[in-house]
Each structure stands twice: as structure tokens, then as C-alpha cells.
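Complex shown without one protein chain; remaining protein chains in place.
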Amino acid sequence: MGTTIAQIQTIPLQYYILFCSALFSIGVIGVLAKRNALVIFMSVELMLNSANLLLTAFSAYRNDPAGQIFVFFIMVVAAAEVAIGLALLVVVYRSTKTIDINALNRLKW
Amino acid sequence: MELISILLLVFPFLGFLIIGLLQKHMNRNVSGILGSAVICINLVLSAILFWHVSSSNQTVQTQLFDWVKFADISIPFAITVDRLSALMLMIINGVGLLIHIYSIGYMKEDEGVNRFFAYLNLFVFFMLTLVLSSNYLMLFIGWEGVGLCSYLLIGFWYKDHANNDAAKKAFIMNRIGDLGFLLGIFMLYSTFHSLNISEVLAKASVMPSGDMTLFFITLCLFIGATGKSAQIPLFTWLPDAMAGPTPVSALIHAATMVTAGIYLIARSSVLFVLSPVTMNIILVVGAATALIGGLVAIFQNDIKKILAYSTVSQLGFLFMALGLGSFSGAMFHLTTHAFFKALLFLAAGSVIHALSGEQDIRNMGGLRKKIPFTFALFIIGTIAISGIPPFAGFFSKEVILTAAFEHGLGMGIIATVISLMTTIYMFRLLFVVFFKPESKALKANHHVHESPKVMTYPMAVLAILSMIAGFVQLPKLFSETQGFDTFLLPVFAKATGLAAVSEHGLDVQTEWMIFLVPLLVIAALIVVSYKRFVNAKELTEASGFSKVLANKFYFDEIYDFCIVKPLGFISDIFREFVDQTIINGIVNGVGRGTLFVGKRLRRLQTGNVGFYLVIMVFSIIAILFFNIIL
Amino acid sequence: MIIVLLLVLPLLASLILFTGKLGKHSREFALIVSLLEFGVALVAGYAFTFANHKILNLSLNLKQLLDIDIIINIDAVSLLMIMLTTLLVPVIIASNNNRKVRNHNFFGLILLMQMALIGVFTASEMILFYIFWELAMIPIFLITAIWGGQNRLKISVKFLIYTVVGSFAMLIAILYLYTLTPAPHSFSFDAFYHLKLPYSVQVPVFLAFFLAFAIKIPLFPFHSWQAETYNVSPVQGSMLLAGIMLKMGLYGIIRFILPICPDVVAGGSLIFLPLILFGVIYGAIIAIRQPKLKKMIAFVSLSHVGIIALGLLSNNHYGIEGAILQMFSHGVNVVGFFLCYQIIVIRTGTDIISDLGGIASAAPKFATLFLVVVLANVALPLTNSFVGEFLILLGLFQSNIYIAVIAGLTIILGAVYMLRMFQQVMYGPQTAVTTNFRDLTVREMLLFVPIIISIFLVGVYPSFVLQMLQTAVK
Partner (left out) sequence: MYAIITISIVAIIVLFFGAIEKKAPLLPVVYVGLSLAFILNLVGWNQSVHYYNEMYIADNFSIAFNGVLIFTTLLVFIFAPVYYKPVKRPLEDIYALILFALVGSLIMTAFGNLLMLFVGIETLSLSLYILAGSKKFDPNSNEAAMKYFLTGSFASGFLLFGIALLYGASGSMNLEAIKQYVILNQAHMPGMLTIGLLLVAIGMTFKIGAAPFHFWAPDVYEGSPTLITTFMATVGKVAAIAAFFRLMSSSFAEVESIWKLTLTIFAVATILIGNLSAFYQDNVKRMFAYSGIAHAGYMLIAVIALKQQAAGVLLLYSMSYTIATITAFAVLILVREETGTFSIKAFNGLAKHNPREAFAMTIAMLSLAGIPPLVGFAAKYNLFVSAIGQGNLPLVIVAIIGSMISVYFYIRPVIAMYAKLPSGTAAIDSSSNYKKQITLAAVLMILLGLIPGVFVNLI
């Protein structure tokens, strides 16, 4: 266990932060760029996971388990989210016969 | 005495209330008698007061209660009876009583007779308030009150809008004057911190002559007077006021109310004496009014209009007197004028009564046989007003003429001319109505009848008065005792003292000149006008300059064009355009603006998720940017 | 105790009415209550004068519960306004004999409004004042919106929004002043009176208050809601508006602007007085040719209240005192005027002045009463509004001659529009609508009694009011 942490700590914390930020940004851009709901879900997942990674990194550097515990919670939530998301997707698809989010334009103004 | 002075006000008001409230249920004859009775009592009371103040030299002061009182301002209801007001009391109640009695007959047939007497008593009440008041504000109450009564009485036959218009005109023109008066009161208060007349005069008497504030004060008061006493430029209401019943014209628009202006100025004589500029203005205005009034009178064809313009002219004459600083002279002529002008109006009324409503003198003539008694009275009145001795008019005019000549030859001549014009239009009237051969219209109309005694007797009394009234003060030529002057001396002593006119009494020749020359001219004029009017077949239609005169110098038209029309125009502009379009437009515009913004903002909600997300991200970036980098 | 009664009595009554249990006795009930209220007000007045002008005050500190201190004072001004309210409300209630409007909710609203108005006139704590101020608006709005004439909605909403804008401006000013009060901050009037603001601060505060009150009163150019609202709302609504409600604005000037921004009033007179002055003349001139009687009343009222506002802002104690007296008189007169209006409209079904005429010959009693009201409106001496206008003009004259002179023109214009209207309506030959115009019934006569009495009482013996006021004006 200790060795792992030691190995993790060989990489400076900034790198993790930058990497995670990059990952997060990619997720964001994915959400913005794509009009396919499914892809948007995946991008959101990416955002969540970047956060996970960040938390893990921090906890590893601080020898504080809280962060890693949090990660488990997040995973659970993420799983639930996906489940719900897909369910909704199916429902929407049934009514609009597409998963293009621009098709969602009944409610406006 | 205090009690009496209060009762003077109480009785007419009670009369008004009783008659007014019981209108519906009161017998039509009772009201007249009741009204007259009230005035009769008043006459007795005022006689007592008159005797009291003339015998003893002090004035009667009565405090009723505080009207306006707080902080440092205190304006009570208070009564002061000095010789001046006592004189007015006699005139008002005396003439008033006669006219009341006369009206009983005159208004017999009218269904509104009760209302008539109610108003008449109310008028007396206000008129007495005016002359009895010891402070300017209370005087103003009477001032406005008589205005109201004249409004009600001119428009007495309100079914005809012509009368109402006349009434409205009278009231509004008076209001214009009243504003002047009111401003005068404000200035008085601001200057002297009191409105009590005697107090004000006392304080004023120490001020230097020609003081600026005094000038403005007196000017404002004079404006007030021009409104009430029908001077240029506010005189045009008086002729129209003849729309009212004739007794009203006699009482209000000849004898009493219209003289309120003179009374006001005489009251505050000290103020006026101290501002010579105003005195000159008064002199000029008075002269101009007198001339115009006289000229116009010559060319009128309505018997009452002629008398009305004559009144205007006479009032102008009175103002001249005031302007010349001969206050007692003015009051003297005021008194005599009250008598004979009332007489003339009543006689005219009797004529109209006889001809059952006919007022155009072109349809009259030869009435001297038909209604001899009225004729006789009319002659007396005419002689008196034309200033032929030994009737009243002569003496009173004499005083004023003398004063005019003392002031200067030019003014003297003008004054003479004015007094001569009186002769012309009066005798024209006399001849056309009574001597001229009857007009066809009149021939056709058979039931021309002399008025009942209830009407003629009061006239007789007035006639006697206008014969003898003059003798209270003979011209200086004949007697050293100037009865009238001495009577009013306590009132005007201070003023005349301040006036300090170099008393270069006229030498005897000029006095004789003033005395004789007019008489000759008058004689001549009488003869001429007899030829001119009696033998002329019909009165020719006026033309050329006389047309202008017949149309009273187009005063009404000018006013209508310069004031009435523009006012209406502005009113419409304001109502239609400014209020509706501009102001309302702006207000609604603001509302619409907000709605519009709301509309646009809604559009931001495109309903497209992608768009929402983009906005979110951009705002996040912006926020981070502003917080971290800056 | 009395104060509580004054406030609670109408409130309870209105609640009872809202339940609608009383059915067609609602009017009688409301009338009785309002008369009781008047009695209470008289008692209050007696107590006030008896305790030689000691201010009646009720002060409960309920910070914990309401986080508003209930501070209620009745000084002379408040008392006069209460008198006005309690005197007029019975007349207003009784004057309503319109089937359509005879409704328990209607009377409930009127009483609610009365309570709110009394609250406004007595509150001595800003928030309390503000609450009543807003509360007073709801009933009149509903009255107009529900029982009004055609396109009542548009107009009543406009009226509502307009006044709300004003009162929010006031709220801002109040909150701002609150921050200036020494900590712990307080909303009591005294706290506000004691802070001596520098001129630079007074100006914005003044503007905010002035906007609020100018809309309420209304003063030119914020009057555009007035004529419309009077025109659509039922006569009782117009009476409430013109007779009592617009006094709220004037009262506000007395309570806030005069004590809180004295320097602005003293110094800035040349900035806003001309505006008001123009409004005065403007209203009068419009009234001259206004074809509809009710709208004419609106503009006449615009002109009259303008004069009152001038008096209040004349920065001269004659002017102020006259104005306060005139507030009372105007309320009485305008309600009298509306009474006449109502009688004419109910009889003839029209208020187009040119269609009317010759009523005097058909209905002499009515003619006389109407004449008295008209004369009171043109401020003839011995009627109530003469003394007020005299003092106002006197005050103006001493502070600024020119304004006084121009304002004096209304004396003339007043005569012009009033007499024109009166002649058109009452005199002349009868027209189609005015033939067989029924004269006043006893009930209608009774309605006029309080009006006429107060016209002459105040006109002939105003001193008792004036002396009562002078303590307050100081």
C-alpha cells in the first residue's frame, strides 16, 4: 500500500490536476459539441470520472481516505444516473423517434 | 348701539333664511311684505345709528367673534360704524326699502317672487356686511357676497340662457377685480401685519408719500374697484346686467353695489392720498370711462341700456372725483346719484311695466299722456341727473366740477363736457319716450296702463329726495357752511390733511363761470335735442363712428377675440393633445416598454438544451475569468 | 383604547361583511358601523381637545412578535383627517343605491379601506405606515376593477401599477433613511425626524417621496390615471379616491417631506413649485371645456389639490395651515360634488354636460344644494374652502409673489368652469333627458346634510380647526 502511494507521489500533483482539468474540459466540450444524447451522457461520465481521479489523487497525496471513499459514492451515483439517463432516453426515443437533443423543442418561451 | 349694529346684519339674513327656506310654502304676497318689513326695521335702526354717530363724534365698534385666528394672524368679525358707513347705511336701507316696496308691485306676476325677495334680502345683508366691516377681509366677504347676489339676480330668469350669460359675465368680471382686491389684501397684510382698516390707515399715515408698496397696494385695490364699479377695462358687464329685473338694476346696478368701489377707495382714502400715481391713474381711468360711457349712452336704443351706460359714465365721474382727491364730493354725488338714478330706473321699469316688457325706445313715444305720473317722475329724475338747479344733481356735480377746475383748467373742461353729455342722452331719452309721436307698434297696443301705487309711491319718495337732497350742501358761492363736507370731515380729515393740496381756492369769477356756463349750454342742448328727436320721424340706423359707439367700441368683441376664444382653444389643445397624446402617451409608453422587454426576454428561452448548456458554460467561463484573472 | 377601536371596528365589520351572511342588510350594517366609527372619532376629538391638544398615542413594542413597533399617534392633523374619513364614509356608503353595486363585498371593501386610511393617518412608524398605505390601495383597486365601467380592467390595472411604482419609490426612500438612523436602526417617525440630513442627501430623498406623493395626489404630470379612474370607477369609488384617498399623498408631504427635507422645501421652491403651479392652471383650463361632468370633476380636483400642495410646500406656516384646512374642505366639497353628479346621472342617465339643462326649474331643492356645493368649490367667502385658499395664497404670497399671483388666477378660472358647468346643467330650457327630473327625496337630502353643515361650519368659524392645528404645524 505504502509503495503504491510512493509511486503515485512520484508524479507531481500539478500533473494530476492539469490532467484531470483537461479530462474535465474534454467532457464539457463533448457535451457542448455533440447533439446525440448518448454521447452527451458519456461526456458527462467523463466529467464525473475526471473528478474521481482528482479526488483519488488528492487523497493519495494527503494520506486521507475520505477522498477515495467519496469516489465510491460518486461511482454509485454515476451508475444510478446512467441508468436513469438511458431509461429516459428510451422513453424520449419512443415519442420522438430520435435521440437528437435538438428534437426537444416543444417547451419554450 | 353695538346691539343695533349687529341686528342690522341679523335681520336681513333672517329675512333671507325665512323666505328662502319657506319658498315653496310661502304665500307669494307675504314674502314681499316680509322682505320689505325687514328692510324697514333696518332703516329705523340705521337711522338711530346715523343720528348717534352724527351727533356724537365717536364711532361704534363691535366685536362679534374671531373668524380666522391662529398663531399671529387674527381676523375677527368686527363691525365699525362711522359717519361714512352710516351714510352708506342710510342709502342702502333707504333706497333698498323703496325698491323692495316697488318690487312688490313689479314682480307680482312672476312665479319666482319668493326667491326674488330672498335674494334681495341676502343682497342687503352682504351689502351691509361690506359697509359695516372693520377689516378688509370681512369687507371682502361682503364684496364677494354682493357679487354672488348680483349673479343670482341678473340670472333671475334662468330659463333664458342670455340672462345666464350676462350673469356669468358679471360674476367672472367681478372675480377678475376680486383677485386684484385679494392681492391688495395680501400686500396689506404683509406690509402692516393687520387687516383692521383703522389700524392699517394709522400705520400707513406715517409712511412717506409715493411709497412703492403703497402704490402697488392702492393699485390692486383700485383694480378691485374697477371690477365692482364697472370701470374700464371691466365695465362691459354692467350694461349686460340689465338682463335682470328692473328693480335689481335700480338697487344693485345703480344705487348700491356698483358704488362699493367708490366706498372702498373712500374708506382707504389715506392709502390713496399717499400714492399720487394711483390717484392720477384713477383720475384718467375715471375720466375715460365717463366719456366712453356717456358717448355710448347717446347711441343706445334700449331704455335700460341707456341708463346703464349713464350709470357707467356717472361712476366714472365719481372716480374722477376720487382721483381729484375730493372724497366727500364723491360721496355727495354718490348719494344724490343713488337717489335719481334709482328713480330713473324705477321710472323706466314702470314704463316697461306699462308697455308690458317693451324696452326699445324706438317703439315708444308720446307716453306722457298715457302714464303722466311716471312721466312727471321721469322728468324730475332727468333734470336732477343733468345737473339743473335746484335739483340734487346740480349741487353734487358742482362740487366735483369745482374740484376739477382746482386741479386744472383742462380737467375742469373735461369734467364739464362729461356732465353735459348727461344732458344729451337723458333728454334724448326723455323726448323720444314721452314726447315723440307714438310709434305704430304702440298705437296697436292699447292696454298701456299706469303702474299701481305700490310702485309709484316709492318713486315719488325718490323724486322728492332727488329734488331736495342737494340742499345739504350749497356751493361755496351761496353758503359758507359745507354741510356734507363737515359731516364726513372726521372720516377724511387725515386724508385731506396728508393730501396737502395747495388750497388756492378758485376766485369768484371762475366759480360763477363754472356755475353759469354749463347751465346755458344745457339749455341750448335741451332745445337742440328737442328739435332733433321729437320731430325726427324714426331714429336712423347708426352708421360711421356712431356705429362704433352704438356697438360700445366693440369692447365685448375684442375681449371675446383676445381672451375667451384663445382660452377655449388652449383648453382644447390641453385636453385633446397634451393630456391624451403626450402625458398619457408617455405613461403608457413606459408600460409597453416593460412588456416589450419581457417579450424579448422570453425569446431567450429557446427551448434548445444545447443552447442552454452553451450559455451555462460561457457564463461559467466568464465568471471564472473575472474572478481569477481580474 | 380609542385608537384601537378606531382601527378594529371597521376591520371586524368588513370581515363580517365578507362572509356575506348579512345578505341584503349589508348596507344598513355598514352604515351603522361607519356612523359608530364617526362617533368614536368624535370621542377621540373630544379627548384630544379636552386634554388640551395632547397627542393621543398608543405604542406597543412587539419587536419579538411582529418585528414592527406599533406606534400610533393622533395629533391635530391626524385627527382632522380621521374626522374627514369618518365623516365621509357614512355618506359614501349611504349614497350607494345602485342595484348592481349593492353587494356585501362592496361595503366590506369600503370599510376595509376606511380602516386602512385611518391607519395611514395615525401610524407613526414607517413600516406600519407603509403597510396601511399599500393596504388602502387594494380595496379601491378591486372596487374599480370589479364594479367599474367599460374597459375597467385596463384602467384599474394602470392605476394600480402607477401608484405601486410611487409607493415603491417611497419604500426605497424609507429603507434608505432607515440605514441612516443611528444604530440600532429604527423605523419610528421620531428617529427619522431627528436625523439632520445634509442637503445633498435630502434631494434624492425628497425626490423619492415627492414621486410617491405626486402620483397619489396626483400632481401634474403624474395625473394621467386620475381622470380615467374616476371615470370608470363607480361613484362611491370616485368619492373615496377624490375625497379621502388623495389626501394620503398630501398627508405624506406633511409627515415626511416637510420635516425630513426642510432645506429642499425652503431652497428648491423654484424647482418644483412651478411644476405644480402649471398643473393647477392646466387642470383649471382643461376643466373649462371638459364635456363629461365626471372627468371635469377630476380635473377640477387636480387643480384644487395642486393649490393645496403649493400651500404645503410654500414653506410658510400660513400656507401650510391653510393647506391642511383645505385638505378637509376639499374632501367635503368634492364628495358633495360627486353626490350631485350621482343624482344627475341616476336621474338622466348621462353626464355629458351639453345634454343636460334646465334642471333648476324642475328640481329647485336640488338646484339650491348644488349651487351651495358649486359656490363652496369656487371658494366663495363663508364657505369652507375660502379660508383655506385665502391662507394658502397668503402664505404663497409671502414666500413668492409671482407664484401667488398666478395661483390666484384659479379664483377666476374656477368661477369660469364652475359657472359654465352649472349654467349648462341647471339653467336654461329643459332638454329631453331632464324633463320630469324628480326633485330630491328625503334620503338624498339627508345625504347632503353633513356636507352642507361642514361647508358652512368651517366657512364661518374655522378658528376652532385652525387653533387646533397650529400646535401641529409648529
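A, B and C label the chains in the order they appear, each numbered from 1.
Definition applied: contacts are C-beta pairs under 8 Å (C-beta built on N, C-alpha and C of every residue); 3 or more make two chains touch, one makes a residue touch a chain.
Every value quoted in this text rests on a predicted model; they were computed, and no experiment measured them.
> Where does the absent chain make contact, in terms of the chains shown?
Touched by the chain not displayed, across the whole complex: A, B, C.
> Which residue among C:Ile2, C:Leu42, C:Leu58 or C:Ile172 touches the omitted chain?
Only one of C:Ile2, C:Leu42, C:Leu58 or C:Ile172 touches the chain omitted from view, namely C:Ile172.
> Which residue from A:Ala6, A:Ile29 or A:Ile84 sits in contact with the chain not drawn here?
A:Ile84
> Taking the entire complex into account, which one of C:Ile138, C:Val203 or C:Val345 touches the absent chain?
C:Ile138
> If I consider the whole complex, including the chain that's not displayed, which of A:Ile8, A:Ile26 or A:Leu104 touches that chain?
A:Leu104
> Identify the residues of chain B touching the omitted chain, counting contacts across the whole complex.
Listed in rising order, the touching residues are 594-595, 597-599, 601-602, 604-605, 607, 609, 611-613, 615-616, 619-620, 623-624, 626-628.
> For chain A, which positions touch the chain that isn't shown here?
Per the touch rule, chain A residues meeting the hidden chain are 17, 20, 24, 27-28, 31, 37, 40-41, 44, 47-48, 50-51, 54-55, 57-59, 62, 64, 66-67, 69-70, 73-74, 77, 80-81, 84-85, 87-89, 91-92, 95-96, 101, 104, 106-108.
> Write the list of chain C residues that the hidden chain touches.
Counting only chain C, the missing chain is touched by 62-67, 127, 130-131, 134-135, 138, 142, 145-146, 152-153, 156-157, 160-161, 164-165, 168, 171-172, 175-176, 178-179, 185.
By definition in this document, only the chains that are shown with their structure count from here on.
> Taking each chain's centre as its mean C-alpha position, how far apart are chain A and chain B in Å?
100
> From the mean C-alpha coordinate of chain B to that of chain C, what's the distance rounded to whole Å?
Taking the average C-alpha coordinate of chain B and of chain C, the gap between them is 37 Å.
> Specify, in ascending order, the residues of chain A that touch 2 or more different other chains.
Residue numbers touching two or more other chains: none in chain A.
> Hey, which residues of chain B end up touching chain A in the complex?
602-603, 605-610, 613-614, 617
> Within the complex, which stretch of chain C touches chain B?
Those in contact with chain B are residues 158, 161-162, 221, 223-225, 227, 282, 285-286, 288-290, 317-318, 321, 358, 360-361, 364, 375, 380-382, 387, 390-391, 393-394, 397-398, 404-405, 408-409, 411-412, 415-416, 419-420, 423, 426-429, 460-463, 466-467, 469-470, 473.
> Where on chain B is chain C touching in the complex?
Counting only chain B, the residues touching chain C are 23-24, 65-71, 73, 137, 140-141, 144-145, 148, 151, 155, 158-161, 164-165, 168, 171-172, 175-176, 178-179, 182-183, 186-187, 189-190, 567-568, 570-572, 574-575, 578-579, 583-584, 587-588, 591.
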